[in-house]
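Heads up: the structure comes next, in structure tokens.
For this depiction, one protein chain was excluded, whereas all remaining protein chains were kept in their positions.
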């Protein structure tokens, strides 16, 4: 295990760990505000995000600003010592702006507008919206930048959630300009995209359109439109950030990402470099059978997004069920606390919620807050208070980080876009599933994993897993191969390295980018129908995807197909090379298979778990000579763990700690045992 | 049981019971018309609805009216003594009107027009359509009002079926005017709707739009748009009615409602006060496992729609399968007769069909008529004739009514709209399902139930069931509570009383409107996934919905959750109060549970069945000292029922009556037995 690194000297809005949530006092009469503040103090709230939906409140009519209520709230919060993450209100254009400028509404693939009434109802390329949004941002920034309570700035809200892709004429013109900058000449574009197919050769950039209508489009066009759309939204982020910095050059600026279990609608790795604090909104899926691993996977990505890999901030999560899914599962008792600490275990230096109080009205009226509809006599409020008070007690953890792992799992949103769109041999491929499946095998064994991009510096990693990374550039493929060349291990799954960065299939056998590295190749895809399985001679089952691999590869054959048209052909191979090894898994294999392969990777590469305990998830944070072991018991029985040190939840020190069913314990390691902390 | 009430002196179009159907002679050459009339006489038809689709026939070009064919048909019907329910043809604008004024087409949420070719192709707020439709209505009314054969007027057809919601600009402007009238000031609207959520505060009514596009809108906006849409259609009804009354102040005016197994697209309780005869179109669902109960439930609603609760009219039903469902189940032999009499048993004073003759052409070409495609040598025709002749023989029943029940089940279309739209913790909630489930338990035991609105006078009811009545006003909540306060019993299920009349969540614990009444409350919703079940300690199973109830309620706990995260918490409670009792059922419990609870309600409130017989449905109609017992045998075996009186189908009197499998018997009660009626 690599040594823990000291906390980088980076900005953070609060002392200790941050705790709080979105605070939208405009939803309530002012007599509720003082009760809010009392409850916040009771719960240990030290920061709130203010103003996300306030545009229509502060600028009731064009150019008429009224800051009185905001001033009052800011003052009240400051009095209580609660810091403010001040949001620009640009996610919520006021109705008068849509009435004045309906042309700013984003339009879908069929050019039907996203009518007013939701969030982010604006085309990211609209100069009209840009002007209006920067005007309100400037007013806000200049007024509150000097205020001592304002500790951080929150640009807009979940940029791309609702306006991730706009197909309107303004977007089309901006897309053409973006293409002109990228390709200079239309002939280069034609060549790069392979427009000769179906005879779509352009004679001028002006002929290019967004991928409107059918999904059956040139995939390189679709991919570039995805990149363009991410860039346009980033443009809004940068413009607002710069307006804030005009008002306060030292402002800490963030925005809330939406890094979830699958690929994202925008390219956050590029965005991360532009913010001061990397923050995330994380909502679990009610259909996820393994929510705890979703949290771990997300955390393993989040802390690697920022170049410095310092602490990140959990900007939003939910105290219980959500409201956007067909069935919104509520959190079981203790799950709120366990989930929040799961994020903090993976490097978050704070856990905030959306929103402070449940609103009785509006589209999300059933979305639970920290103060739910049922009030303070509720499971949600009691667990919220317990969590907030605990975070206050364990503030010493702030600034420590999760040490760099020995295993990297490669993940790239852009590869995800390429995988999940267009006419693949199997449609509807899911990017999240296979990466999660391999991550799970390490997670269950408490082997730390970093989820990083294929462009990351892989020097420190001994095992690199490359799951369904369809798109990979030559440079990134070389980066991956270098792991083996210095004696490490690379495992590549099916549907990786198939296309280059322009979504052009690499020829000569699959996976084109890794064929030589793997000493093995496939010649044809044999996707399986839903419910169809193919047995391997190791007893593993393949579902969804198999491939006709070439016979007699240079690599060792670990498993063969044992049935069906591929019977007898290699299915999983391992290529020893330069002291390292390169695996190829040509099929979507089941849990049994993944566990068996990962067990061999662990053995061959001498990986060691943080803790051997199937029920308890163990994660370590460290820094500045301190070390903390988080123990999350996801089972329904109490578990004793032989770890010495002071346990911070109970305050008891000893040679072992009992983690009750459903609870979390945090051990400050390396301390004398047997005493109780005051 | 309350005493039967005399028939109110109200208008009715025929002597005895009405029998007939929609007659559209323009679909046939005139040589068929005389055969039609002979067959009508054979079947005992005494009324037909004429002219529903005749606009393009009588006004072939704008302003050019030709009534010759109508005159001839009216004359022929009059000769045979068949009365006419004269329809205004406004459900079927002629093609020339759409060609001249395409702007009258209703537009959907995405502003795509409902193109010509269906029915009701007009925006209810269109002044252009209003002018044209009133012009043809005036011509029709003035010409035929004096004709002695015209016994009733039928305004348009199934208003709202196709144009229930229109999102066009004309509708938008009318909606804004409606809002101005309702709220006077935009600040009141903002406050009522809670527009601060997502920052949608309006500065002017002109900024408000219909809820176009996504379903994720402010729910109060959506609900007001539903109310507005109902009002606009009602406006058309009133305008046409008034034109008819100009021609004949004594005209009996009706329109055909579409009261089905779930909530309706418009607010019929308000409409009912505006018509002289409350009429319904009822089509069974092919997927309904309990069609007979659907008919009973619909009838129990229909007769309570009109304030006087007099007879109602079954304006349309089908002789066999429909044509709009994925699979349109045909009626089994005898089902036509049994279903028609099921409606009459519940208070209908007539049973009419759509339509007289099956059309060989047109969109509904496979919809069966009274004379089906296969002609008179058919099951359908034979049963039609048998039914018509029977209705002629039992005309004495006309004018009697179903006595007021001791059990009321509360049902409200507007609450249904609120329940089924928007981002609920569980999406796609169905309003019909839970009310039907509780109604079934009484129906199977032959305990009469009135289905009434929560605003109804509940004075006479001893048991009031409140199933998934999400929305309830303070006044209606008090109305419901008063039942308990005078010693009665109220049973409230989950998802009742959650919001006020503006769809605003009531705070402090669920169900907010009834928490005090129930002596129990919930703090959090725990919806279940499809297929997921939770066991209760009574052995009942919950599906779809459970709730985290607070511990130790004032009420007695009837059942606890026995598994899952809610284990040990109350699930069903009963609160004795003021000599009455108030039940809360926090979960969607299974048939076993509902039957057990209803059995206890029956016992505690000393409810008595009309007849104890699991196979035979028994309903009583009475009035003016007469009493008739309808016995519907839904089973496949003959059943003897110990009821004395003369049976009107067979004409035999006795101390008991045998109801053959699948048949209906009607006993005139309290008559000397042993003789045969001549």
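A and B label the chains in the order they appear, each numbered from 1.
By definition in this document, a contact is a pair of C-beta atoms (placed from the backbone, for glycine too) under 8 Å apart; a residue touches a chain by one contact, two chains touch by 3 or more.
Model, not experiment: these values are computed from the prediction.
Set against the missing chain, the residues A:216, A:475, A:554 or A:592 yield one that touches it, A:216. Among B:63, B:148, B:326 or B:531, only B:326 touches the chain that is left out of the view. Per the touch definition above, the residue from A:426, A:560 or A:600 contacting the chain not shown is A:426. Listed by residue number, the positions of chain B touching the unshown chain are 24, 26-27, 52-57, 60-61, 89, 92, 94-96, 98-99, 112-119, 286-287, 320-321, 323-330, 332-333, 358-368, 372-375, 377-380. Although one chain is not displayed, chain A still touches it through residues 110-111, 193-204, 206-209, 211-214, 216-221, 422-428, 499, 502-510, 521-530, 548, 550, 565.
Heads up, the rule we're going with is that only the chains that are shown with their structure count from here on.
Averaged C-alpha coordinates put the centre of chain A at 50 Å from the centre of chain B.
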